[in-house]
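To keep things clear, I will list the structure first and then write my remarks on it.
Removed: one protein chain of the complex. Kept in place: all other protein chains.
Each chain gets a letter, A, B and C, in the order it is written, and its residues are counted from 1.
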Amino acid sequence: MSSSWPAATVAATSVLQVVLLVVGGPLLVGLMRKVRCRLEGRAGPPIHQPLLDLRKLARRERMRPEHATWVFSAAPLVLVGTTLVIAAVAPLLTTSPAFGQYGDLFAIVYLLLLGSVALALGALDTATAFGGMGASRAMTIGAVAEPALLLSVLALSIPAHSSDLPAIITGSLTHPIWLATPQRLLALVAFVIVIVAESGRLPVDNPSTHLELTMVHEAMILEYAGADLALVRLGESMRLALMICLLADLFVPWGIATAPGPAHVGLGLVAIVAKVAVLGAGLAAFEVTVARLRLFRVPELMAGAFVLAVLAVVSALVSP
Amino acid sequence: MSGQPFASGLTLAVGAVLVCAVAVLWLSSLASVIRAVSLQGIALGTVAIVLGLHLHDPALIATAAVVIVVKGLAIPMLLRHVTGDQPLERETRPLVNVPASLVASAAVIFIAFARTRGIARYVGTTAGSLVPVGFAALLVGYFVLVSKRRPVFQMVGILLVDNGISLVAFLVTAGVPFLIELGVSLDVLLAVVVLGVLAVRLRTDFGDLDLDDLQELHD
Amino acid sequence: MALIGLLLLPLLGAGVLAIGRARPAAAYTAVATNCAVLVLAIGVAVREREIGPLSGAYGVLRADALSAFMALVIGAIACLASWIGVRMIAADLAEQRCSRARATTYLVLVQGFVAAMLLAVLAANVGVLWVAIEATTIVTTFLVGHRRTKGALEASWKYIVICSVGIALAFLGTVLVYLAAMHTGGHSASALDWTSLRSHASHLDPAVMRVAFALLVLGYGTKVGLVPMHSWLPDAHSQAPAPVSALMSGVLLTVAFYAILRFKAVMDVAVGPSYSRALLVTVSLLSLAFAASLLLTQRDYKRMLAYHSIEHMGLIALGAAAGIPLAIAAVLLHILGHGLAKSVLFLASGEIMAVEGTSRIDGVHALLARRPALGGIFGVGLLALLGLPPFSLFTSELLMIRAEFEVGLGWAAAAAMVAMVVIFVAVAAHARHMLFGPAAGARAGTGADTGAGAGAGDESGGIGSAAPGVSSPLVTAPLVAGLVACGLIGVFAWPLTGLLSAAAHVVAR
Partner (left out) sequence: MSAALLAAAAMLGLLASGAGAVAPVKLRAVLTVILTVAACGCAGAAAVEVLSTGHTAVIETGSLMPLSRFALGLDALGALFTLVAASIGACAMVFRLGYAGHGLSSRTASSTLPLFVTTLLLVPAASNVTTFLYLWELMALTSLVLVLTDHRHRPEVQVAGQWYAVMTQLGAAAILIGLVLLATRAGSQSFTAIAERGPRLTPSVRDTVFLLTLGGFASKAGAVPLHVWLPRAHPEAPGPVSALMSAAMVNLGIYGIVRVGDGLLGGGPAWWWLLVMAVGALSALFGSLHSATSTDLKRLLAYSTTDNVGLMLLGVGASGLFAATGHRTLALVALAAALLHVAFHAVFKGSLFLSAGSVQQATGTRDLDSLGGLLRAMPVSAPIFIVGALAIAALPPLCGFVSEWLLLQAMLHGLPSSNTAIAIAMPVGVGALALTGGLTAATFVKAVGIGFLGRPRNEAVATAGDVPRSMATGAGVLATACLVLGVAPFLVLPAVLDAARTATGTTIADPLSRGWSLGLSGVHGALAPGLIAAGLTLAIGLVAGARRLAQVRALRHVEAWGCGREIQTARMQYTATSFAEPLIRVFDDVLQPVHDLDISHTAESRYYVESARFHTSLEDGFERHLYRPATSMLRWWGALTRRIPNGSVHRYLVFGFVALVLVLVVVA
């Protein structure tokens, strides 16, 4: 199957994807901050500020609470590591079927879950109230977000008869009508809600708050410092970028490389950067307009997403 | 013995058995009840004698002798012994009062007559046609067991039931084989003896008891 | 000759006892005669398998496979029960709870009881069978009343009144059978022989036989403990001395059922199986339902065992209702298994009663911790009775249910299963209360002992504190042997299968 895709090209694309995410993740966060500041009438830091922050943090001293164990230190590694693996095996730039050989959408979902679990365990390892609180809330939200996520994946998989990402994307490209079907749109909404929840954005969580009672994600990473904090920040920005990439590939696949060759891949790269930038900006703009939900309203939101996903699956089944 | 005298003699004796049973239900004085039991035993023996004469069966006449000795004489004596020092003891408050029990006995006699005609027809002899009376005596005897409170009445009730069955046995097959009849009579005698011993023991150990006082064992 | 020997052995024991005035040597001689009964019964069974039915005493006694099997059951349980009985009487005498005369009477009567039961199963003639069973009633009445308490008297009164009436009805049934047999031209002396009844069965008048069989089921059912004439059973079993309860529950009930089985064989030929089936299923389901309901809130463990007997008699009746050889073999296996397990349980409960001083379930607790050997035997016995493997009751119940399904009585088997589950629930709750928990009694003593006793595992704690004579190996060994036998029968079949299927074919063809 991968005969038309030379192994070297595939490997190169993988590396390219990893680099793209490592660099692009922080930039995306910077971009979103910038958009947000602008909309709020402030100048805001430069877009590459997150990268500068990372460089600064990486040199700072690492610290570990006295009661924590190796789990605390390992958590950021796992968080970044899982994201890197996804970046390498997910077809972000091309539809090469080689990318379907290692893992499909379900595998990506479970790898993301591994990262979240690692972070939650790291938080609990600090032996502080904040760590426990953050982990508890994050895992609760994760638990209710999971069905919506998997069902929207299912809805997307139905037309292609596969949960294989290249197959889904290729299918969308060859049958553009799929993209306009109700199930696709319903799944899109559900998917977006889940992305917001999983990446800790407004209205589910506010990444810029450090108010004790409202923190979710920030409470978990409160004890990290130095290189560890840099890794956590890198990891979360990569995850955000990754999910928006997937969103872009699944719902607006045009521009993705369908054939081998540097030109195609380059075009794919440009396309994905543009799409992600637009989507990220849109998300940032949306965040400006909403307030954070109360923690116990979040499950309602997730239930909404779940219902949308179910509707997506049902309409996918009834439509031929 | 055959023909009319046989039939009327048999009917008379059989009828006496039933009448004695009903009388037990009616009477309340223990002494007269025991007398009725004794009479019933003798009537039963008479049935056997009549049948024995009719069938020329010496074994049956021997059986009759056993029956009269055991049921007509020995057991009543035993009962008198059990009642012992209180010969005037009476059943003053039976569970079912006398008029009601007489009505009930009429009912069970009716049932016996209505439902055992088939057996009577099957036996096909003169004696066989009287089988319902035997069943009736049995049921009336059983009713005595159910309705009277004094321990002695239960002994009497068992006797009545047993006599009823013996009557049926005589009527349908002219009795069971002699050896068995001997064993049966012995068993009945022993059972009554045991009951008598228990009754005496009850009275000597725990005073004068009604069966109502024997209700301590239950769940 | 062997058959007469079989009958005379227990009487011989009785004679020795009467002469020896219940002294230990005499008492153990009596036990030895009971063991000899078992050995001889095995011998008879083996011989029967070789040369066919044996007969003796001028045709009064006859032993086919079924009789031999029943004699074997009687022998086995008589061994167990008389052994424990002798120990019990010795203890009673030592503590002056009863006079030597009463002790002698008791032991002699037990021997008479065993002899009467043997006569019942060896009798070639229906009438002799009846006489023998009535004789058991008379003998056991005194045994039930052995303790001479008011409760014991009450129980024996109820026992003899109800059983006499019941057995009288059975006699009426016998008379009607005799009537039918005579009408087929039978000779009066032999008309009531099993062999003659069996051979003339197809000519017996169905209408008369129907009434006769109903009366027989009602009558012998009284002694079996089948509803509606079961009411004497819990009272008598709870008041009688443990060895007597063991004998009654373990064998007497089934000896009475043996009579029903015999008549059923005749009935099935005379009337066809559907009638006896309907009758037996009715009484069996009633018994099961009744036992299940009353076990739910039972407060007395001996009565619990008694109702458990009603349940098992119901099961046996259900098995007999199916009537095919498989079912009858299962019924017989069940008779053996139930006899062993139930007598062990009654004997154990007698010990429990002796050391705990109460027969109330809520008066006994933590037996396993306090008296491990006794509690263990009681617990394992209950498991056996509840029909769990490896005990033979599991196999026999399973076989019975299979047989029910094969003759189309699956619904009855399912209903019985429901009752059995309810019984399981009830018994589990009662057993939990009696068996489990910490040895609170030890806690009242020194605190240090508690820890040591509790930690020592289940074979050491508690024995030292028990009353003298209790849980001595002499008592526990036969009980354990009974349970082991019950377990082994459930696993290793080969010595029994031949006898069982031969016996089954006596009843069902």
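We take it that a residue touches a chain if its C-beta (ideal position, glycine included) is under 8 Å from a C-beta of that chain, and two chains touch if they have at least 3 such contacts.
Source: prediction; values computed, not measured.
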Omitted chain's touching partners, listed by label: A, B, C
Residue of C:A45, C:L280, C:L305 or C:A330 touching the missing chain in the full complex: C:A330
Residue of C:A369, C:L385 or C:V506 touching the missing chain in the full complex: C:A369
Touch criterion as defined above, residue of C:I4, C:A94, C:A414 or C:L474 at the omitted chain: C:A414
Touching the absent chain when the full complex is considered, from A:P45, A:G282 or A:P299: A:P299
Positions on subunit B contacted by the hidden chain, ascending: 95, 108, 111-112, 115-116, 118-119, 135, 139, 142-143, 145-147, 154, 211-212, 214-219
Residues in subunit A touching the chain absent from view: 58-59, 61-69, 71, 73, 76-78, 80-82, 84-85, 88-89, 97, 100-104, 106-107, 110-111, 113-114, 116-117, 120-121, 123-133, 135-137, 139-140, 142-151, 154, 157-158, 160-164, 166-167, 212, 222-223, 226-228, 230-231, 295-296, 299, 306, 310, 313-314, 317
Residues in subunit C touching the chain absent from view: 157-158, 161-162, 165-166, 169, 210-211, 214-215, 218, 222, 227-229, 231-232, 234-235, 290, 293-297, 326, 329-330, 333, 366, 368-369, 376, 383, 386, 388-390, 392, 394-396, 398-399, 401-402, 405-406, 410, 413-414, 417-418, 420-422, 424-426, 428-429, 432, 435-439, 454, 457-459, 489-494, 496-497, 500-501
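Heads up, the rule we're going with is that only the chains that are shown with their structure count from here on.
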Chain contact graph, described as a line, ring, star, complete graph or other shape: other
Chain pair bearing the highest count of C-beta contacts: B-C
Chain whose average C-alpha position is farthest from subunit C's own: A
Chain closest to the middle [Cα centroid of all protein chains]: C
Centroid distance [mean C-alpha coordinates] between subunit B and subunit A, Å: 100
Intercentroid distance (Cα basis), subunit C paired with subunit A, Å: 76
Whole-Å gap between the CA centroids of subunit B and subunit C: 32
Sites on subunit B touched by subunit C in the complex: 118-119, 122-123, 138, 142, 145, 151, 154, 157-158, 161-162, 165, 168-169, 172-173, 176-177, 179-180, 183-184, 186-187, 190-191, 194-195, 198, 201-202, 205-206, 211, 214, 216-219
Residues of subunit C that touch subunit B when the two form their complex: 125, 127-128, 130-131, 134-135, 137-138, 141-142, 145, 148, 150-151, 153-158, 160-161, 164-165, 168-169, 171-172, 174-176, 178-179, 182-183, 188-189, 192, 205, 207-208, 211, 234-235, 238-239, 294, 297-300, 303
